[in-house]
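Contents: one structure, followed by commentary.
A single protein chain has been omitted; all remaining protein chains appear in their positions.
Let's turn to chain A:
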Amino acid sequence: MTDIEYVRAADQGSALALVAEDPDAVFLAGGTTELDLALKDQVVHPSRFVDIGRLPLRGVTRDGDRLRVAALTTMEELAADPTVRERLPFVREALLLGASTQLRNMATIGGNLLQRTRCRYFRDPDVGACNKRDPGSGCAAIEGVARMHAILGAGPSCIALHASDLCVPLVAMDAEVELLDADGTRTVPLTEFYRTPGDRPDVENVLRHGELVTHVQVPLLPDGARSGYLKVRDRTSYEFATTSAGAAVTVEDGTITWAKLGLGGVGTMPWRAWEAESVLVGAPASERTFRAAAEAAIRDPFTVPGTAFKVELAKRTIVRILRTVTS
């Protein structure tokens, strides 16, 4: 039995130092994923939890046309924020369609960005072949029971899904992540924060050891834009997305003049549908445009038998949300 040290950080500086000094130390925020992984599933093996839950990194502030969300703000708190309600309605929708009320009251925004995949092969230590846990060991999911797995960004090394709902509208809106370590702060666009698995599925993002997510900045919707988030799943609540789409558009005289589209349930990371946006902007808000955008978004998917249905479902999900936000 391996003991895990638990330390509650008194301030930001000591939190950073406590993690930086030990390569196996991790930050602990809401704990809704990390404790499962470390204590129940035992697939991650931290030496030390540095609890940052009491650090003053909570709350939402507005800076002009941007929202600055401190990383320890809970999902429920962000969903209840009046600016989010009015100016980022699809962020609110995505939040409230995620997890359960109980979890949303514990889970933090920073933690949501960093949540680990739900791939059951990753989460079961008795499964030997998992490149994400043990680089080079293979991927049991590819020949296994795959359903809640990725078709975009996926490859022979890994098909694990990034299951966040929140990140779908965030990545669509060009949100940025503020990172802090002893050397100072840096800001990374969320679209450049994550990495596709390639040959290193264990490296999921650009975060360095000891670096702390302190804030997420989200541009507000421009005036006149409309947004929506559609989550498709078998169970009506408390299930991860089979497919999802978050869209924000401005339509003038029947023509789409501005469009942002993010996809969930399909990517190894929160998926920005750049190609679809190119199809949409300047085109008439029509079924034909929406379908063309959907085709552009789901190009060259990597599927296995259990995920093949997602190709068409994701396209229909895109068409439906575009129809909804332009109607």
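Heads up, the rule we're going with is that contacts are C-beta pairs under 8 Å (C-beta built on N, C-alpha and C of every residue); 3 or more make two chains touch, one makes a residue touch a chain; residues count from 1.
Just so it is clear, contacts and distances are computed from a predicted model.
The unshown chain of the complex is recorded in UniProt as "Xanthine dehydrogenase YagR molybdenum-binding subunit", chosen from "Xanthine dehydrogenase YagR molybdenum-binding subunit", "Sarcosine oxidase subunit gamma", "Ferredoxin" or "Spore germination protein". Only one of A:Arg195, A:Arg226 or A:Arg320 touches the chain withheld from this view, namely A:Arg320. If you put the hidden chain back, the residue from A:Ala140, A:Val177 or A:Ala247 that touches it is A:Ala140.
Residue-wise, the contact with the chain that is not shown comes from A:Thr242, picked out of A:Ser227, A:Thr242, A:Thr289 or A:Thr326. In the complete assembly, the contact with the undisplayed chain comes from A:Glu312, out of A:Glu21, A:Glu192 or A:Glu312. Although one chain is not displayed, its contacts with chain A can still be listed: residues 1-2, 40, 42, 118, 120-121, 123-127, 140, 143-145, 148, 232-240, 242, 309, 312-313, 316-317, 319-320.
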